[in-house]
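Notes to accompany the following structure.
One protein chain omitted, others in place.
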Amino acid sequence: MRNTTGNIFTLTTFGESHGSAIGGVVDGMPPGIDIDVDYIQQELNRRRPGQSALTTSRQELDRVELLSGIFEGKSTGCPIGFIVRNSDHHSSDYDNLRDLFRPSHADYTYYKKYGIRDHRGGGRSSARETISRVVGGALAKIALRSLYGIEIHAYTSQVGNIRLEKRYQDLNLSVAETNAVRCPDPLKAKEMERLIMSVKECGDTIGGVISCVITGCPAGIGEPSFDKLHSALGSSMLSINAVKGFDYGSGFEGVTQRGSEQNDLFINENGQIRTQTNLSGGIQGGISNGEDIYFRVAFKPVATILIPQPTVDKEGNPTTVMPKGRHDPCVLPRAVPVVESMAALTLLDYCLIAQMNH
Amino acid sequence: MRNTTGNIFTLTTFGESHGSAIGGVVDGMPPGIDIDVDYIQQELNRRRPGQSALTTSRQELDRVELLSGIFEGKSTGCPIGFIVRNSDHHSSDYDNLRDLFRPSHADYTYYKKYGIRDHRGGGRSSARETISRVVGGALAKIALRSLYGIEIHAYTSQVGNIRLEKRYQDLNLSVAETNAVRCPDPLKAKEMERLIMSVKECGDTIGGVISCVITGCPAGIGEPSFDKLHSALGSSMLSINAVKGFDYGSGFEGVTQRGSEQNDLFINENGQIRTQTNLSGGIQGGISNGEDIYFRVAFKPVATILIPQPTVDKEGNPTTVMPKGRHDPCVLPRAVPVVESMAALTLLDYCLIAQMNH
Amino acid sequence: MRNTTGNIFTLTTFGESHGSAIGGVVDGMPPGIDIDVDYIQQELNRRRPGQSALTTSRQELDRVELLSGIFEGKSTGCPIGFIVRNSDHHSSDYDNLRDLFRPSHADYTYYKKYGIRDHRGGGRSSARETISRVVGGALAKIALRSLYGIEIHAYTSQVGNIRLEKRYQDLNLSVAETNAVRCPDPLKAKEMERLIMSVKECGDTIGGVISCVITGCPAGIGEPSFDKLHSALGSSMLSINAVKGFDYGSGFEGVTQRGSEQNDLFINENGQIRTQTNLSGGIQGGISNGEDIYFRVAFKPVATILIPQPTVDKEGNPTTVMPKGRHDPCVLPRAVPVVESMAALTLLDYCLIAQMNH
Partner (left out) sequence: MRNTTGNIFTLTTFGESHGSAIGGVVDGMPPGIDIDVDYIQQELNRRRPGQSALTTSRQELDRVELLSGIFEGKSTGCPIGFIVRNSDHHSSDYDNLRDLFRPSHADYTYYKKYGIRDHRGGGRSSARETISRVVGGALAKIALRSLYGIEIHAYTSQVGNIRLEKRYQDLNLSVAETNAVRCPDPLKAKEMERLIMSVKECGDTIGGVISCVITGCPAGIGEPSFDKLHSALGSSMLSINAVKGFDYGSGFEGVTQRGSEQNDLFINENGQIRTQTNLSGGIQGGISNGEDIYFRVAFKPVATILIPQPTVDKEGNPTTVMPKGRHDPCVLPRAVPVVESMAALTLLDYCLIAQMNH
């Protein structure tokens, strides 16, 4: 519960935005897997602030230090502890926030829950918490690739009203990593970037959708009842800051259709049982069927804006949140590796659970 | 994991569609609460097949027997075991399904996972599994009402393309229980019923959306990281058969907006800190803020249709699923109490967890 | 937590001594295993009251009804629900206990925990709760035997001061089932029976030790840190009513020895790595090493005696517990199958967890 995710393969995280370090423990990593530390650092670089004009200019080097569980380049099966030191902390920047509640942040709810709060940059509720998710996710991706040949690709599919119309099957997803907005359609990417830059100039923020595709997942992964594979993926995605919705396969759009349109017919394709269509999104009855798994994740515009906003303080007195510092006009480009990471953490856990059935 | 949901307040379920009984164990029920057994039976009646022309005509009495954990009309704090006997099982009806995979059912994936399957009426993957959820949910509702004054109301807000345009604030939600489709707008309800009946005549099925509103939830309920309150609610909803999507607050629609439009400003309302708008859906940073919690759940059309469909058998040979028996043209009316039940189970668990903070 | 044991293979139990039924849910049973329902009933008969002059004369038929998870004689991988109806409940027998606390029973602590109590025969804290453990344990034994060839044998090794001096290696453990006290040494068994009968005549009770041996467990089962195999076995044993201690291998007796005496030297026995001695009790660093696992479980004399005892009531007023009804002079003979069951539940869980490592 709380700051641990997973059942068999778990990630436990700690750390605040302006504390001395962010970190975590990955437990249940299968032994004997080659661990490419550079790859983990690269994944972390994909979520780093300041990597393009589209994101916050907060500069963090974010170097990961792996402290255990790896010996002579391989995982040992023992827990992998890691830390990432915080370097750019000007806590005093936040002194004006000590006693007021920023709109649509977690300030008020943390205060109601804990009766105490760390006001520096959102403390634990800051997006910096996702650093630990990306480190854990990178380890999970390594294991998924090594043990099962599973690959996970997320990309920005909508920013504001600009929406990718093409299906993922008609796109080269690797193109996403060639532009700052992480959209696999270069023309749409340009439009999205222009929108984000115009929103940024207003000191405002904009929401959007990240889509994610998992290829190579064998059939039979998932639990039948409360822990369906898509329940776990949905829960993981909804645990990312600013996420407001999740659907998979035909999702919310499929509700207008009839069963005769939605059912995926089974066929025999060169001796292998496949489905003709994949509106199920690779999951039936909560268990993977061997087709691609795909889903969408809705992000609201982030709450920090460079525009004055009325609010109240701890005593309920009216006051104003004044803009200060930097802001992230659109969280999606940096959230792409976080979506992949959460998908990887969840899927590896479920793949390992499935090993117990046979 | 698997057939248990919850951390502190848990429901464990068992039972197949055509076995001798469906049942479960509710653990962690707070002691000393008056248990109204009739209310639990009424809740079960709300999900019973055959209650209107809109649903399957399968007739089941579905009488719940509570076996433990209640003494002299009150919960004792000990686990509450219960069973509901299956009465209408013509297992031989399903003999033709023994070796083939019905499209978009769990037949194929269960077979890949377990290497064995109970082909009678879907076995464990049948919607009858939700009987246990409704019994557990009714107990959770009783505790939520008794301990916190929390109420949960779900209703059908969309069937196919027929969509309720009004916001929940502008509706009398109790009206939902006065019509067969469980929609709080009587005119829309009529339209939805007509659509469902026409779909039924075709032997087809139709999807839709159930909306749910939770009132009276105090601020401070929820966990900060992986177990945000909306992650848990989303996971619960996605674990219901046929659910393809979940969003809360402004959800998928809010992604086109800007932060300055989406932020809920804090105000002082008669000495109480409230928000001016509630696009957050009552949850900020994963923790309740005292406003109404509301969310949407997308249901695909159910897979059983009375139309022949091509498929393959276990060996991959082409064959046909021939229509047989009865079908449920739209699962939504009967799913309304299931949505409420899963919300209640999750929320009570989180309310009890929150008691440990202070 | 609470009424569930296990991680991957779990047993959840419910039921009070004088409610309508005792029961539970076994989840995570591997699919495709032949389930011998008669064997499960036989195991239940081994713990049944009234089976010999040594135990309570309370008569219960204790017929188990398996409700799900088994199809055409095999486990399906779905949860197995079961109930055992209570037949011999004269609740009014206990009316005199409604407001007083019996010495060394759970009456007082349940009252302090729950603020309410079911005074009929101890309610949930009654030894009848072990019925569910024996049913779950029988299923676990079937799986352990079928999948791994593991066998578990428990026996009475001490009653009062009468102690089996021989090591388990020098005994034929199957002899234990041929006498009422379940001791594999027929002469000692006679002595123990005489002691128990003399204690019974006094209306008193006597404690003792049950020893347990697990053969056929492969090396590599167990978790390295908090969940060592012997931690889990110890926890299981300590959860049985009246258990006050647990040790394994050389246990409490080994503390007087030196490392040079206690270390089990590795040898090569016909190409297999074995240990020369087995003071480790088959577990090193919390993980099985392939040798026999053996441990001891200390039982106090049960608290119900047929002798008047001073006590207090809920208001703290002095009163007397008057002897009434029947009593169990020595719980050990009937606890033997419970010890085996808890060992089986724990070990199967750990064996399944170990399957994820490779």
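Should a chain be cited, it is by its letter among A, B and C, assigned in written order, with residues numbered from 1 in that chain.
Definition applied: a residue touches a chain if its C-beta (ideal position, glycine included) is under 8 Å from a C-beta of that chain, and two chains touch if they have at least 3 such contacts.
Predicted model only: the values in this text are computed from it and were never measured.
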| item | value |
| --- | --- |
| Omitted-chain contact residue, chosen from A:R117, A:R133, A:H153 or A:K188 | A:R117 |
| Which residue of C:A232, C:I293 or C:L348 touches the chain not shown here | C:A232 |
| Where the unshown chain meets chain C, residue by residue | 1-5, 7, 13, 101, 103-106, 108-110, 112-115, 124-125, 129, 158, 160-161, 199, 202, 204-209, 219-228, 230-232, 234-236, 238-239, 241, 244-252, 254-268, 271-273, 275, 279-281, 283-290, 298-305, 307, 309-312, 316-318, 353-354, 357-358 |
| Absent-chain interface as seen on chain A, which is shown | 1-4, 7-8, 10, 12-16, 19-25, 27-28, 31-32, 65, 67-69, 71, 74, 76-81, 83, 113-118, 123-124 |
| Chain B residues that touch the omitted chain in the full complex | 8, 28, 30-31, 77-78, 224, 352-353, 355-357 |
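Methods note: only the chains that are shown with their structure count from here on.
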| item | value |
| --- | --- |
| Inter-chain centre distance, chain B versus chain C - centres from mean C-alpha coordinates, in Å | 39 |
| Touching two or more other chains - residue numbers and ranges from chain B | 1-4, 7, 13, 113-115, 124 |
